[in-house]
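This report concerns only the one structure given below.
Here the complex is missing one protein chain, while the rest keep their positions.
Order of writing sets the chain letters: A, B, C, D and E. Residues in each chain are counted from 1.
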Amino acid sequence: MINLEKNISLGKMAVLLVVVTGEAEAAMQKQGKEFGYTLCKGKVGSMDSAKIFAAVETAAKKEGLVDQRYREEHALYHSVLEAYNGMCRGQDGLGTILRSAGLLFSIVRGNKLPGNTSDGEWIAVALYGNMGAPIKGYEHEVLGLGMNPI
Amino acid sequence: MINLEKNISLGKMAVLLVVVTGEAEAAMQKQGKEFGYTLCKGKVGSMDSAKIFAAVETAAKKEGLVDQRYREEHALYHSVLEAYNGMCRGQDGLGTILRSAGLLFSIVRGNKLPGNTSDGEWIAVALYGNMGAPIKGYEHEVLGLGMNPI
Amino acid sequence: MINLEKNISLGKMAVLLVVVTGEAEAAMQKQGKEFGYTLCKGKVGSMDSAKIFAAVETAAKKEGLVDQRYREEHALYHSVLEAYNGMCRGQDGLGTILRSAGLLFSIVRGNKLPGNTSDGEWIAVALYGNMGAPIKGYEHEVLGLGMNPI
Amino acid sequence: MINLEKNISLGKMAVLLVVVTGEAEAAMQKQGKEFGYTLCKGKVGSMDSAKIFAAVETAAKKEGLVDQRYREEHALYHSVLEAYNGMCRGQDGLGTILRSAGLLFSIVRGNKLPGNTSDGEWIAVALYGNMGAPIKGYEHEVLGLGMNPI
Amino acid sequence: MINLEKNISLGKMAVLLVVVTGEAEAAMQKQGKEFGYTLCKGKVGSMDSAKIFAAVETAAKKEGLVDQRYREEHALYHSVLEAYNGMCRGQDGLGTILRSAGLLFSIVRGNKLPGNTSDGEWIAVALYGNMGAPIKGYEHEVLGLGMNPI
Partner (left out) sequence: MINLEKNISLGKMAVLLVVVTGEAEAAMQKQGKEFGYTLCKGKVGSMDSAKIFAAVETAAKKEGLVDQRYREEHALYHSVLEAYNGMCRGQDGLGTILRSAGLLFSIVRGNKLPGNTSDGEWIAVALYGNMGAPIKGYEHEVLGLGMNPI
């Protein structure tokens, strides 16, 4: 069991939220809100990398994690791009290099450390799941994390 | 609190081990061993990216996570390289692009899913910490994960 | 007002031609020809990166900026590729990472410095415009420049 | 002569400021300020890429283009990184791949379009100069542009 | 004439097999088998990079160069990916950047040096052919080599 009451931070929150499931996920959502974070979690699977960007952006807008200004969308977009690059580990592409990804994603908005408002709000995006050949079981875990001021 | 008894996997083990601290870290180490994983955790900070590779390789050898054959060192090396690329998010380099990283790392060896021996052993490396300008507090969290069969 | 009579060079010519509009553009075209440069300017917008390459190559052939030999097409192609990479800033792709570009391009052929024939002819390609989400106004400026001997 | 009174924008301002010299540069600085932009220009040459980052960051701080918060330094850093990547055209590195750069840089802060305050302030960095072998005259022009909300 | 009886190795075997044709290719296949290598050669041409991956993976499975376990497919996949990256020389993509490739490929499995079993089996993939504009004759040679323990 992991007790998160101490040492939580924006990136760690995004990473833990994306990897845990079931009751732990519900507890994490609750705890995140208590720390002042706005957050959401979703699911996307595809060989078309653009669908990953679309899924995260759509969820962020629907859940009110970004407002209508381009500067907010830009911060979100670059965070997804960084998480995507992180998950691809230096060799970008899904279908173009014959691989597929089945992913969960988390988006968290708030201070880098809970309550530390001096550096304003940031947004973090984490992608976690399996990547591999488009054949069942021919895949291994991947994780990417991106974050930017918003 | 996160209960890991269900749904654990090699990559998730590496990610959770690298982000948690204190009692939770000790519990994670214990639980990992019960699942049949060999694992270790360490610390490295530098503007010289080669030191990150050296720190993880040295720890892996000292803790007996790889044997003397090059094929094992190769699996470890490529896992560190993938984790490093993941953490750099598409733009490799530390000191060469005037940034520094203060990191924790975890190394985990075992089956992709505990007890599922049909696909043999794999090795996972996770890097987690802060990256930024070489000025205190001018940094944000990063995380990279790499894994390969061993 | 910028007086270009001094300090002009091949790359600067391509960059200035691609960013200015209206009367300034006409003046720039005229001045470039007086300096012995062959040049043209065009427009392309797409989420499909191949269309950018096609638009520049088609214009260059139509305007007689390259001859029929592959070595000329190769110099042009690599100049477009460099300009494209420059505009993408380390993370290549348009539609594959859910972004779109609305661009102007310029192509200039001649000596690196007007009248300095000792190093022969070079070709420069500049791409300038806006890149961003496929939503009106959700975009910012980008510029890429590539050049090779021809 | 280029008349900038119409069609100016943040990125174009940075690009024009970095390429023009002498009286045109002074006119550009003046015009930029009238449009509400904060801007500066400097010079750096090196085979050590970190020195380019240091030179731009130092100038930005000295000229008051960024405040003390990390979120501002982060926006500046990523803009330099994008400009650097743009100038390197997909193959990063200077001394590590035996090439050198002699550069001018410009930094401009303000609205994407002058007076259009709805999307807040952005920062643009342009790098322009010559890159090539560390032998006099063995070099050609390069240009990179990066920009982020601040 | 090249006498291969001395100094052969896994990577060299893959490179020589992919570049030679006719009788020399038949001799190379024979000699490779005598050294204990399992090997095959095939052909693929496309603007769609995924087809290159598919052609090599299909041939490897059909010829029995990999077994049913994911760890073997993973070693093969990463070898193709390395060969593909090598052939693209730092700027990945075919049709997305308006270029096409007409290729031969070789796959070789065995010890890094014939008879040296202490480091187990490795798999090497070589891609060789022409890459260029989708216009006949507008192309030049490329070669990529990737290898991993299996």
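The working rule: a residue touches a chain if its C-beta (ideal position, glycine included) is under 8 Å from a C-beta of that chain, and two chains touch if they have at least 3 such contacts.
Note that the coordinates shown come from a computational prediction; the quantities given were computed from them, not determined experimentally.
The chain not shown here is in contact, across the full complex, with A, B, C, D, E. Seen from subunit C, the chain kept out of the figure touches residues 69-71, 74-75, 78, 118-120, 122, 148-149. Although one chain is not shown, part of subunit D still touches it, namely residues 91-93, 95-99, 132-133, 135, 137-140.
Listed for subunit A, the residues touching the missing chain in the whole complex are 90-91.
Keep in mind that, in the parts below, only the chains that are shown with their structure count from here on.
The set of chains in contact with subunit D as well as subunit E comprises A, B, C.
Between subunit B and subunit C, the least number of touching-chain steps is 1. At the interface between subunit B and subunit D, two copies of one sequence, fewer than half of the residue numbers in use are shared by both copies. Distance from the centre of subunit E peaks at D, each centre being the average of the chain's Cα atoms. Matched by residue number, over half of the contacts between the chains of B-E recur in the interface of A-D, chosen from D-E, B-C or A-D. Between subunit A and subunit E the centroid-to-centroid distance comes to 37 Å (mean Cα coordinates, whole Å). Once the centre of each chain is set as its mean CA position, subunit A and subunit B turn out to be 19 Å apart. Counting partner chains per residue, subunit C has residues 81, 85, 90-93, 96, 140 touching two or more of them.
Judged by the touch criterion defined above, the protein chains are all mutually in contact, each touching every other.
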